[in-house]
Structures are given as C-alpha cells and as structure tokens.
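All protein chains but one are shown in place.
Every chain is named by a letter (A, B and C) in the order it is written, and numbering of its residues begins at 1.
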Amino acid sequence: MNVNQMNIEENMSVLDLMNEFYSSGVLGAGRVGRSCELLSDMLSNDDMKVFMSVAGPLVPGGLRNIIARMIKNKEIDVLITSGANITHDLLESFGGSHYREYGFDDEKLNEAGMGRIGDIYTKSEDFEVFEKEIINLFSKIANSIDDSNKINIDNSTNMVDSNKPNYNENSNIISIKDLLYEIGLLIEDDNSILKLAAENNIPIFAPGIIDSMFGLQLWMFTQENNLVLDAIADMHDLSDIVFGADEVGAILLGGGLPKHYTLASNLLKGGVDAAIQITMDRSETGSLSGAPLEEAKSWSKAKCGSNLVSVVGDITIIFPLIYAAALDKINK
Amino acid sequence: MNVNQMNIEENMSVLDLMNEFYSSGVLGAGRVGRSCELLSDMLSNDDMKVFMSVAGPLVPGGLRNIIARMIKNKEIDVLITSGANITHDLLESFGGSHYREYGFDDEKLNEAGMGRIGDIYTKSEDFEVFEKEIINLFSKIANSIDDSNKINIDNSTNMVDSNKPNYNENSNIISIKDLLYEIGLLIEDDNSILKLAAENNIPIFAPGIIDSMFGLQLWMFTQENNLVLDAIADMHDLSDIVFGADEVGAILLGGGLPKHYTLASNLLKGGVDAAIQITMDRSETGSLSGAPLEEAKSWSKAKCGSNLVSVVGDITIIFPLIYAAALDKINK
Amino acid sequence: MNVNQMNIEENMSVLDLMNEFYSSGVLGAGRVGRSCELLSDMLSNDDMKVFMSVAGPLVPGGLRNIIARMIKNKEIDVLITSGANITHDLLESFGGSHYREYGFDDEKLNEAGMGRIGDIYTKSEDFEVFEKEIINLFSKIANSIDDSNKINIDNSTNMVDSNKPNYNENSNIISIKDLLYEIGLLIEDDNSILKLAAENNIPIFAPGIIDSMFGLQLWMFTQENNLVLDAIADMHDLSDIVFGADEVGAILLGGGLPKHYTLASNLLKGGVDAAIQITMDRSETGSLSGAPLEEAKSWSKAKCGSNLVSVVGDITIIFPLIYAAALDKINK
Partner (left out) sequence: MNVNQMNIEENMSVLDLMNEFYSSGVLGAGRVGRSCELLSDMLSNDDMKVFMSVAGPLVPGGLRNIIARMIKNKEIDVLITSGANITHDLLESFGGSHYREYGFDDEKLNEAGMGRIGDIYTKSEDFEVFEKEIINLFSKIANSIDDSNKINIDNSTNMVDSNKPNYNENSNIISIKDLLYEIGLLIEDDNSILKLAAENNIPIFAPGIIDSMFGLQLWMFTQENNLVLDAIADMHDLSDIVFGADEVGAILLGGGLPKHYTLASNLLKGGVDAAIQITMDRSETGSLSGAPLEEAKSWSKAKCGSNLVSVVGDITIIFPLIYAAALDKINK
C-alpha cells in the first residue's frame, strides 16, 4: 500500500483535512487519521459503552465544553478523571476563570496570588469563592445523609442503575462517584461537567480525588464533620458497568490513574474492545502513562485482537481535531 | 564561572565521577551533580523530614532494595507511592519475582500468562499466590478490627505518632496508611518495603491504591466482608507530619499522584524547603508530572527561595547513581 | 486575559477549528493558534523573504505536495533541506513510491529489500531505478560543464540573481544549490519539488547533501568522473538573499542542519524577524534541534523583539493543519 501525498487546498473542512491524514497513512498524520476513524466507530456503535479517561489540565486547558458536550450528547458512558479537573470545573461553575499571559516568574506569581499550570493561571480570589461554595455543598450533602434513613450500602447486590447513590445507614459513608453525583445535582451552571453528568446519568469516577484542592477542602470539612469517603465502593459500580456492556471502547486522554482505572476495571471481563490513546508520554521508563496500548493485551486489559490506536501529541490539539472530524464522519 | 571539562580515569569511585559531573556544572551532568549535592544535604539534615514519592514501576524495575535500605536507615520519613509498587513489593514477599527477556508480542505473552511492564514481565502463577496471600492478610486485619473495641477515629486531636493506626469503633473503617501498616506487621520478608516501614514507623501513603492489583483484591474481599477504606483519613496524618516538621525535603521519583500528594500536603505550611525531581516527563502539556519544580512555588507547594533540582532522565539510572554518591559524600 | 473554552460543532472548517485553538490561547492548542497567525502574516507579507527548513522524512512522510505547492505559489523564497528529502523527491519523480504496512521486523525487511523509516517503507527496486537515473543526470550535468566555457565563480561580485548557477572555468566545480537547480531543470515530473523550485527560481540549499543516497551516488559518480562539489559556495548566495531582504521569516520544520543553516545565515544581518518552529525535540540536552527559538536571540540569529512561535508536535499533523488554516485566514 502506498503513502499518499497529502493535498492542502483552500476552504478545507476539518473532515477534508482528516481524510488527507488518513490517506497518507504514515507517521503522526496516519495515526491521527486512524484514531479519528476509530473514534467515529466508537461514537456510532450503540452496543459499545465508551469510557473516557481525562488526565492532565484539560478542563483549565480549554476542553471543558468539549467534555461537557460529549456528556450532554451521551457520546460517552463513563468519565474517569482527576481531582484537579473536577476542581477546575467547579471553579468555573462558581464564577471563577482560568487566565493567561502572566509570565513565568513563579515567585512573583506567588506574591500576586496566582497559581501556574504551564501557561495557564488561576487566581487565589477564585479559589476563595471555590472554598466557600464547596464547603457549603459538602454541608448540604452531609446533612441530607444524616437526615435520611433510606440510604444503605449493599455490596452483594448487583446494582441495576450504577449511577444511583447508595449510602451506609450507620455512618456518613459515601463513595466518590456518589459524592460527585450529589454535587452535580446542586450545581447551577449549564456548562458544568458535573451537572451535565448528574442530569444525564453519566457516572464520574475520580479514584485520586483526595489529591486535589477539592480533596483538601473535603479533608478540612471532615475535621469538624462526620463524613467518610469510601475508596473501594466505586469498584462495585464500575464492575457492574463493565459486565453490563456488550463491548467497551476507551478514549484515553493522558495517562496516570485515569488511564489505568479504565483499563484495570475492564480486566474483569478480558479487556476493552477498542481504545484510543493520546499522550506525550513515552514507553522507555516502563511507566503506565507512556506504555503502548498493545502492552495492555498482555494483562487482558485490552482484548487480543482489539482495535488500538495511539497518537503521540498534545491532547489540546489532537482531541478537538479528531472529535470535530469524527462528528462529520458519522453524519456522512 | 567556567564549564570544567570532565576527566575520566581508571578506577574511579562513584563519588569521583559525581565530582566530575558537579564541576562540569552544565546540561544533564550538571543537574545530576547538583541533585546529588542536594540529596546529601537532605539525608544529613536532622531537622529535615524527607518525603519520598515513588511513581512508575520502580519496585519491579530493580529499586526495591534501595527503597528498603533508605527506610531501614531512616533516611526517609515518609514514603508516598502507587498501588502498583505496593503490589509488586508484596508479590516478591509472597515468593514471586519479576522476569525479563520474554519479547514484545503481547498476544503471545497473554497466552503464556505473562504481564508486561516495558521489558519487565510478571507471571500469572505469582499473582495467584499473591491473591491467596493478600486475601488471607485482609481477613486477619478485618477480624482484628472486629474483635477490637479500642479503635476510634479522632480527627480533632493532633496525633503525636502519626503512624499508629486509628479505627472507627462503629464500623470496619480503616485508612490506607493504617491498612499498609497492618499488612507490614504481618509480612515475613526482611526485604519487604512494607515490613521495614512498619517496623521503623515510616508511614506509607498510597492515595491511588485502589487502582492496582492490590486494590482489585481489596474490592473482591469487600464483596463478602465488611471493610471500608477511608480515602480522606490519611490527610490528617500527613498534615500532622508536615506541621510537626521544621523543614521538609522531597525526593520525587516520577510524577503522577505520588508527586502531587507530597507537594499538596506541604501546601498547608507554605511548601517544601527543598526538592529533587527525576522524570522523563516534560512541561509542554501542562501536566503536573512534567511540570518544572519552580511551578510549585506559585502554588506555595515549594517555598519561594527553596532549593529545587530537576533531572530529566530514567530514574533507574539516575537515582542509584546519585544515592550511591550521596552516601559517600555524607561520610566525607 | 481569559482562557476561552473551545467549542466543537458539526461542519467546522479548518479555520473554524483554528479560531477555537487561538481563542483558547494556552498549551499546545494556543501555540498552534499563534503559529497559524504568524504563518498567515509571513505568507501575506510581500516585504518578507520566507526561508523554509525541512528536516526529517517529510517528503516520504506525505508532505511532498504541500512543499511543492508552496514553491509553485511562491509562498516561500528559500528551501533548505536534507539530502534524504531530495533523494525521496527524486525517487518519486523516477517512478518510485513510498509504502506502508510492512511491519517492524527489520531483518525480514532487509531480506525483502525494503528500507524502513518509522512506518514508511522503500523498495530496493525503486532505488535501482533511482541510481540509474541520477547517474544519468549527473553525466549530463558534468558534460555540460565540460562543454561550457562561459561558467565562472566570482565570489567578490554581488550576484543579483542568486539562483543562476556559477561554475569555475578551470575545473568541474559546482555548488550544491547549482547542482540541484540543474537537476531540477532536467526532471520531468510536475509534482517534483526540484523541478518546481528550478522553474520558479526558488533556490534549494542542502548543506549535508553528501550524507544521503543522493550523496552516495554522487560519490560513486566522481570515482570515474571529474566533479567537485563546493561546500562553501552556497554561503555566497545565501548571504546575498539575506542582505537583499527587507525582512526574513523562517518556517523551521524539524531541527538539525536545515534549522541551523537558516538561522546561521541570518546571523549576518542580525537575525530573522519572525520564526515558527515545529519539532518533537526538547531543550534539555542543549542540542540545537530542540533549542527554544528564544535562544537564537542571544546569538543574533533571531532579532531581539522578533516574533517567535514554537510548537512541540509531529510536523505531519501540525504543519498541514496550520497551513490549511493560514490559506483561509489570508483570504478573509
């Protein structure tokens, strides 16, 4: 098969460009072309549950609305992300923002009350609002658990609706997924990932949530309030989703815990059927973040024979590009 | 100041080589030289609590004995790592091993019951032993909590000894750190990181532990046993350590949750006083894993004016090198 | 200034997507947005001479027609590339092709007579044709120099038309640029970069040309023929172009010799006025390929105050994307 030389003309649509990448077929352009092909297959396959893992600063980095759109359109069935992305989604819901062009002198930024994430900046005044608001939401949720007698954990039952919260009747124990669901219900922001996920019954898992500004506030809240965050409980719900799915497709944006949690939960049923990975991490160090998707086959985290496409690149460039093209590919 | 040209002779000690790196002072060699200087300062500073974060496959990748030695010699005060490293430490304690030279055909490896981590391999028979043994330990610990009436969580108290387990009297709730401590006490393997940590009262934190083979077994155990893993509780102990320390130094091997947990917990007191970072991750994507240590200053996760050295490189090469040299530097 | 959250809709044009990247303004997407802005400025600025450096396998990797189009449309004024790209351009002109999907077993590929470049493949039969044809062209050119008495090198003269070949009357000495020009005139392939460059009077510089299959054939030719390739002569022409330009903009696709040759030749007049760099190389090793464009300011290879945008990414993805968008940006 030949490498087709790409042709660039005026007035190209994103799909036109993607078709050039796909027909070239080699190097980065070829991988982007194949990842778009697979994404459009995933999004249009009704029998496939789509897990999306989101690591790295994608919410502060401009992908918040894209993730929100995918949830609203039920293009994904499960979202797995970091505490940081949840924190930054809420920060915007509470009126805060993310900023740019403040330079790279970190000691000056510190004095000015700004936190830096690459070339993205946060303001301490936004975090002050965040803290007040999130503590307020934690109180409402803790009180509603206290007031309620209906809530219980029942680990032995197969939960049909995996997104419905389940509490322990004896103490204020809540799972991470359920806490995020309850917060989502209380948010008033139509762009909120948490709100849209709750409304559309898309569960959000965040196994490392404690390691974030959200987690820090949660810890401070528990210094004077009775609330236990159960680190294990979400695995029950995740496994129900995996076993309830005919097929599973994974969109892995970045590595770390979000990537592994998707793969590890699918180990229970022999691995995912398809996966797209976009990351700058490489394989040499043996770290999971940069591991080639093929490696997941050895662990039965991806099925032997599954359709796996990896792209080495910046997610903020690559994902909007393939998502925009996949939308049009599906419609044609 | 001049770049000194390095001289390589026969019969050099590791410290001799490191002195050449240090006097060269530029590029990777210069950074390695400065990181060794800082490491020897950290290890010989009695007023400094040393946090070590370990991400990536460092236990399967040959650094198990080095981490164990540092714990035994009380060179570190806190270990923060991934569920995977804990799993692989236990795998070896239970008689298993890590293997090499089995090729890169992941479908064949799957058939042969081997899991691949870069060029490291595991065998399913070792994991079968692991599963039997770890479930056995979980049972012992769950039973001992049931039997005990002394255990309670007291969040408002400043715990003097942050490594002593504290349980809830009403239900089988345990923190991650305490669970790892209890397991450490039950292990019979003098090379075990978990055992040495428990014996030497060095707390191990693993905020993402659920996302590992250890976590998977824990979840399976809780399907028929009453045990809740409290994701928040460890923050109480971590903050006690931070507030109890005159100074904090951080050795950050890799990124991800282990890196951020060390930095985030030190945010409470204005940031670490010194830090060494070794990673292959880069800054362009804005991800925390590849973020320069300087960025931590903007967030007060590292103090303004703190001593920060980053090395871009493979941890399995760089860390043994600087640790071996630092040992001799301290003695001279 | 705020980070604008990107919106992805159906039926987006490449320019629509680029506008989302630009308004986001941060991380990779922001850098791509700014590089497109700068590219459209460069291409529409009549007072700016545009140098394009092309390193890495971009001709075999699908960018041949894009480079050819830019030459045909006189969007660039100078092309600086590697011997490999010239070899692969000629390989296609002589009827050969580039192939894909032949796997990664290099010993088997060797047996099958295939050369591998990442996931691109060449066939030895195409190289056999290449060798026959290129030797044929070398003969024609050597003979025409022999036959001619008009040709001379005149280093002290300011050459008005820098692309006209200038030969030494005493011996068969030719510069690299002139050799490529002569070959371009002899090629019969309307997609040929060399032919289009010769026809449109766009000089091609390839300072490392000897280190390629083209160079190897040239060496073999000189074993039985009198031809000297003057490595210095091109600097005369390059400097004329630099001094004759009001402003210089540089499009640096990859690093190595092509990147440095553009920057070094502009050192003569205080540096380029604007530059775009796209590469996966990083700065830690100090190598020029991964050096940030800012570093060029210290050397006067880029002017202080010049407009410099770097993108870390795969050129086969990033350049077609920004070029397609820039074409539409210019027209609007």
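Here, a contact is a pair of C-beta atoms (placed from the backbone, for glycine too) under 8 Å apart; a residue touches a chain by one contact, two chains touch by 3 or more.
Just so it is clear, the structure is predicted and the values come from calculations on it, not from any experiment.
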Which of C:D106, C:D146, C:D190 or C:D246 touches the missing chain? It is C:D106
Of the candidates B:F205, B:Y261 or B:Y323, the residue in contact with the absent chain is B:Y323
Touch with the missing chain holds, among C:L91, C:I209, C:V248 or C:V309, for C:I209
Missing-chain contact among C:M280, C:V311 or C:A324 belongs to C:M280
Note that chain C touches the chain not displayed via residues 55-57, 60-61, 84, 106-107, 109-110, 114-120, 155-156, 168, 170-171, 173, 176, 207-212, 215-216, 218-219, 222-224, 227-236, 239, 254-257, 260-261, 264, 267, 280-291, 294-300, 304-305, 314-316
For chain B, residues touching the missing partner are 1-14, 16-17, 20-21, 24-30, 32, 57, 60-66, 69, 97-101, 118-120, 191, 280, 312-318, 320-321, 323-324, 327-328, 331
On chain A, the omitted chain is touched by residues 26-28, 282, 284-286, 312
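Here is the rule we use: only the chains that are shown with their structure count from here on.
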At the largest C-alpha centroid distance from chain C we find chain B
Per-chain Cα centroid nearest the overall protein Cα centroid belongs to chain A
So, in whole Å, the Cα centroid of chain A is separated from that of chain B by 26
For the pair chain B and chain C, the C-alpha centroid-to-centroid distance in angstrom is 47
Cα centroid separation, chain A vs chain C, in Å, comes to 40
By the touch definition above, chain C meets two or more other chains at residues 26-28, 312
